[in-house]
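What follows is a short report on a single structure.
With one protein chain withheld, the remaining protein chains of the complex are depicted in position.
Per-chain residue numbering starts at 1, and chain names A and B are given in the order in which the chains are listed.
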Amino acid sequence: MPAKPILRLRGVRKIFGRFTALHGIDLDIEEGEFFTIVGPSGSGKSTIIRLLVGMDEVTSGEIWLRDKRIDQTPANLRPTCMVFQSLALFPHMSVGQNIEFPLKLRKIEPAKRKARALELLKLLHLPEHYYDKRVTECSGGERQRIALARALAFDPEILFFDEPLSALDYRLRKSLEKELKSLHARTGKTFVYITHSLEEAMVMSDRIAIMKTGRFEQISDADEIYSKPVSRFVAEFMGEVNLFDVTATAGRIEGAGLSAAQGAATRPMADKIAATRGATLMIRPEYVQFLQDGENADFEVTGTLQGIYALGSRIHYEIRTESGQILTVEKLREDRHDGREGDTVRLGWNADSAHVIEEPAFEEQMA
Amino acid sequence: METSRTTRIVLMIYGIGIIAFLYLPLVSVAFASVSKARYLTFPIRRYTTGWFADALASKEVHMLAMTSLKIAMIVTILSMIIGFFGALAFARYQWRYRSLFQKLVLLPIFFPQTVLGLALLMWFNSIGIIPSWKTAIVAHLVWIAPIATLIVAIRAYSFDPALEEAARDMGASTPVILREITLPLLMPGIVAAGLFSFLLSWGNFPLSLFTTGADSTLPEWLYAKMVSGYSPLVPTLGILSVIGSFLLIIVAFAGLAIYRALRPQK
Partner (left out) sequence: MRRLDSKLGALSSLPMLAVLALAFIAPLGLVAIFSIMPEKVFSIFNMPNFAAFKTMADQGYYKSLLWSLFMAFAATTILFVICWPLAYGMAKVFKRFALVVTIAVVMSLFVSENIRLFGWVLTLMKGGLFEGYLRHWTGIGFNSPLYNVGIIIFGIVYVYLPFMLFPLAQGISMVPDDARQAARDLGATRWQVLTQIDLPLAAPGIMVGYLLTFVLAAGAMAEAKILGGRAVIVIADDIQTAFTYGQNWSLGAALSMVLIVLIGALAIYGIAKIDLDKIMGRG
């Protein structure tokens, strides 16, 4: 049921003085979706959310919420709500007063307000007696839940999040990520989330948009972003990755230090590479195998093992290839490679675990 | 840097010495106010509280105190209002002329009050306003409202603008945000500014001296007596005025403590 998108951006541009923060963005967000915008700082992701919430004004372009154009509507008249990075809990109010704030603004009678607040406390697994607690006395995770409860009390059409987990420690963040995902499922609301951590985005989101210098680089689901990035930028954004500069002539793929088998498996890849101005072959470290003598793979590289690092459940290897490139390989502890630093090793992977990015690996086009 | 114990003790003794230096003259005034002799000499041989009774019974003293009080109270209220909005312009809102405004607010504080008082006297005369306790309010405001602004601004600086944005995002209009979020959060600063304003106005004399016209405040009257000759009422009234100030401070602190104790918790 391809319903109409709940939120549509058309040619949204934002210029601060001489600096263009957003270069005419188009975006559709579906009803009920958990949509995450990921980018490094300065990529324009915060600008987008401030425009969507109404705290900044678009320079040009349109924002549509269902059938209503909202880009000129002030923040307080938009039916959307945001959870702030700092959470923005009101320190002079109790937990209950914070949650009831949007209801009070709508002049809802106190008894109903309180009932709703208690409901929300329950929904967010906070004890009922927190209603009278001062927000300044709550822990980081509790404050997070209160901010969520307050935003839900507003009952927004879309709930926006501006990196709300970034200030928390790792373990708490991980557990709240899962909780947010389940909250999304339980409430059925549209969530639009901003973060600089692709890992965080992958845990929670239905779709992810990767931003770079005011443009979307790729919009897709987590799987595709991880295994089929459209650019080096996206490929390198999430974890370790090995990239090779490659060319192809007559079905034969070539790259420094790389020997590629010819045949049906690599043929489509070779054709794709041949059609581009420059291309990058990407392989994630966990797909690279240590080859035994006599064993073969679609792509092979020989090099010297120069570093072995234990990462708990996984082991991380660094190999310097004959052409001087550093390759990373990752193995689960039980699949560890018994080798020493200084050993010469042969590495290989098959065509179906590799991916071609239609962009040169090392930017000759810098200027 | 690890400060040695000796350094710390020496510095603390020095600090106590400076405080003693600041308050020593008040000790002399206090002694003088209870000395029975009409012409004061130390050591004091006979003590009396008679001057206090005289002072408290005197119609003139009542008038002086009332004038000082009227001025101080109105200055306090106006300074709190001006200071609240001034602090928002000073510290909270990012607007074009903010930096210029900040500097303008500081100028009257960096200005000799005697000269300011005389300039105001001439100004009032020129535009046909006869100086009275009402004009003194204006004079006090020029100096005290900027100080109140600075005090509230300190609080406004530590205030997260996201709080206002969050309220707006949830549907609050600008007046509602000011009433529900900004005002309550800045309130401690505003109360402190009010206390400062009252005390500074109550004790001010260089500005009052030229701008009260026929009316007279307590500090003005004391000054007139001091330069013209000794009167046993001078130390007595001086001490009474000091006691009044300190009582207000104690009441303010007590009020704060009571508020903290009664504040809803858990």
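Here, contacts are C-beta pairs under 8 Å (C-beta built on N, C-alpha and C of every residue); 3 or more make two chains touch, one makes a residue touch a chain.
Nothing here was measured: the structure is a model prediction, and the numbers come from that model.
Only one of the listed residues, B:Val138, B:Val176, B:Val191 or B:Leu256, touches the absent chain: B:Val138.
Interface with the hidden chain, as seen from chain B, comprises residues 1, 3, 7-8, 11-12, 14-15, 18-19, 21-29, 31-32, 40-43, 81-82, 85-86, 88-98, 101-116, 118-123, 125-126, 138-139, 141-142, 145-146, 149-150, 153-154, 157-158, 165, 174, 199-200, 202-206, 210, 218-219, 222-223, 226-227, 234-235, 238, 241-242, 245-246, 249.
Criterion: only the chains that are shown with their structure count from here on.
Residue ranges of chain B in contact with chain A, taken from their complex: 160, 162-163, 165-173, 176, 180-181, 184-185, 264-266. Across the complex, chain B is touched by residues 53-55, 74-78, 80-82, 84-86, 88, 90-92, 94, 101-102, 105-106, 129, 132-134, 137, 150, 154 of chain A.
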